[in-house]
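Let's look at chain A:
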Amino acid sequence: MRRILMTGAALAALAAPPAMAQSLVFAINNLGAETWWPQDISQNKYITSNLGDPLIRLAAPYSLEPALATGWSMSEDGLSYSFPLRAGVVFHDGSPLTPDDVMFTFAPANVEKFVGFSAIKGGNLVSIEAQGSTVVMHLKSPVPALMDNYISRASIWPKAYVERFGIEGFNKRPVGAGPFRFVEHVKGQHVKLAAWERYYGDQPQVKEITFRVIPEAATRIAMLRTGEADITYNEIGATTGELKKYAMRGQPYGQPAQAALIFNSLLNPERSPGRFDDIRVRQALTLAVDRKVIADAVYFGAATPAALPVVGTRMPFYDTKFAPLPHDVARAKKLLADAGYPQGMQFDFVAATTNKDLAVLLVSFWQRVGIKANLNLLDPVSLSRAWWQRTLQGDQVMLVGGLANGMASAVYINSKSQVAMYASPATDTLFAQGMAIIDPAKQITWLHDTLLPAMNDLYPIAPVLEYQEGVLGLGPKVKSWDRFDLHSFGLQWLVPK
Partner candidate 1 sequence: MSAPLLEIDNLHKHFPVRRGLPLLGTLQQVHAVDGVTFSIARGETFGIVGESGCGKTTLTRVILLLEAATSGEMRFDGRGVNGIGGGALRDYRRAVQAVFQDPNSALSPRMRVGDIVGEPMRAIGTHSAADRRIEVERLLKTVGLRDNAASAYPHEFSGGQRQRIAIARALSTKPRLIVLDEPISALDISIRAQIMNLLRDIQDATGTAFLLIAHDLAVVKHMSTHVGVMYLGKLVETGPADSLYRRPLHPYTRALLAAALPARPDHEDAPPPLAGELPSPFAPPSGCRFRTRCPIAEARCAAAEPTLRPMGDGQSVACHRV
Partner candidate 2 sequence: MARYLAARILQGLVTLLAVSVVVFVLSRLSGDPLTLIMDPMSTKADLARELARLGLDRSYPEQYAIFLLNALHGDFGQSIFFKRGAFEVFLEKLPATLELGGTAMAVSILIAIPVGVLSAVHQGGWFDRIARLAALTGQSAPVFWIGLVLILLFSVTLGWLPTAGRGSWRNLVLPAITLGWYGNAFLMRITRSAMLDVLDTDYVKLARLEGLAERRVIWKHAFKNAATSIVTTLGLMSISLVTGAVVTETVFAWPGVGRLTVDAIFQRDFPVVQAAVILIAVMVVAVNLAVDVVYAWIDPRVRFG
Partner candidate 3 sequence: MAGSEVTRPLLEVENLRVELATRSGLVHAVDGVSFHLEAGETLGIVGESGCGKTMTALALQRMLPRPGGRIAGGAIRLGGEDLLAKSEAEMRDIRGRDMAMILQDPMSSLNPVMSIGAQVAEPIRAHQRPTRDGLHAAVLRMLDAVRIPSPAARAGDYPHQMSGGMRQRVVGAIALSCRPRLLIADEPTTALDVTIQAQYLALLKDLQRDTGVAMILITHDFGIVAKMCDRVAVMYAGRIVETADVRTLFDRPAHPYTRALLEALPSMEQRSARLMVIDGQPPDLRAPPSGCRFAPRCTLATTACLAEYPAATTLSPGHVAHCIRAGAP
């Protein structure tokens, strides 16, 4: 899997085939806050992740590859990490990458300003120092999955440039060491990027990318048809039919995610036992649904039925003995009857407006086994608020997109976190145990042997689908997109015709 890495200069000489003339238009739904400053949560990752590169990047789900650093090593106690920097990396303003830039990006005071990054905030990142061309990071307490969750998410930004022009100047003309450089930005309308000729990695095959903001999906599809756009953002649901009809393709992208049912009544640790405590009820909800059909209808075939809560089937510690439940109406009915609901049941079903089609399909399937779900759609913010702040009362069922990413899955059983999904003294113990394991290999073993078998008890939720974050519509000018990055958008692997 690991690529043979070449120096940027050598690559620049090799690359530049005639296809370099290609310029593509990418219709996205919004540009976010139109800021490119990495500490803002609302930065637009399509753009920032192509402008800047992290030290280590997530190459494919659950596998890391070196980027600006040629690798990394960790101390025994898990408190120090060292990153040897790649030589000859040049920022878009022509300045070379130095340890100073990395130290600037990860200076403890600076890290505090990142939104999120809670595990290395609050003094946990003690210091960062340069040892020659290697950067060393010192932590107070170990952070499992440091690479996955933090290092790979932070692009390195040029210290001198930022200090000279300030954040505002940076936002006007962002500079990084990523595969694309910034060309222009017309507020509310488009951002133009061009391939960075002195990129250290493979030279992008697209010379120029324009991101145009088109909030309405139907308009994006129309643009794909007129040729005003070559790639469109997140065409799921009704618009997938449109793509097929006009012989355009869909391409899944982004992080793996799960659509899962969460039972509100189980979120409170001091609850009295309810009907969803019974795994038979939860399984009946899953068995009743033909998830393959749904995956095809809503996700353009780019989704698969999920087997276990939180854990995806492609995770390295996944155990194939946990196969997805089939679509089996009779068994669903039987399980319900066994659990004491021979007449079926009724509950309030809360979902985000963005999951409308999926929710409607679920409701419809459940109806056939005698389950009546009263659908209540909330906008995504209202839903996460309702979940995180526990503002819903009673035993509603929520449909949410749950994240499943290695060690991060353990976070959901941390009673101290904002989003504690389900916590008890037993889970707290387990959480502490898992967090103490720093060695990635041992982590995998622990996850496989300890966490996985307990999954259905630890996470009393019903998984529905596994999918990538979204589906992109590809126009005729796009040949393929041979791989995607998880946190970055990987435009350099986009292949035009």
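Rule of thumb we're sticking to: contacts are C-beta pairs under 8 Å (C-beta built on N, C-alpha and C of every residue); 3 or more make two chains touch, one makes a residue touch a chain; residues count from 1.
Candidates were picked such that all candidates are chains of the complex that A comes from, given by their letters.
What you see is a predicted model; the values in this text were computed from it and never measured.
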Touching partner of chain A in this complex, picked from 1, 2 or 3: 2
For the chain A and candidate 2 complex, residues of the former touching the latter: 30, 33-35, 40-42, 115-119, 187-190, 212-216, 218-219, 222-223, 225-226, 228, 379-382, 384-385, 388-389, 403, 408, 411, 414, 416-419
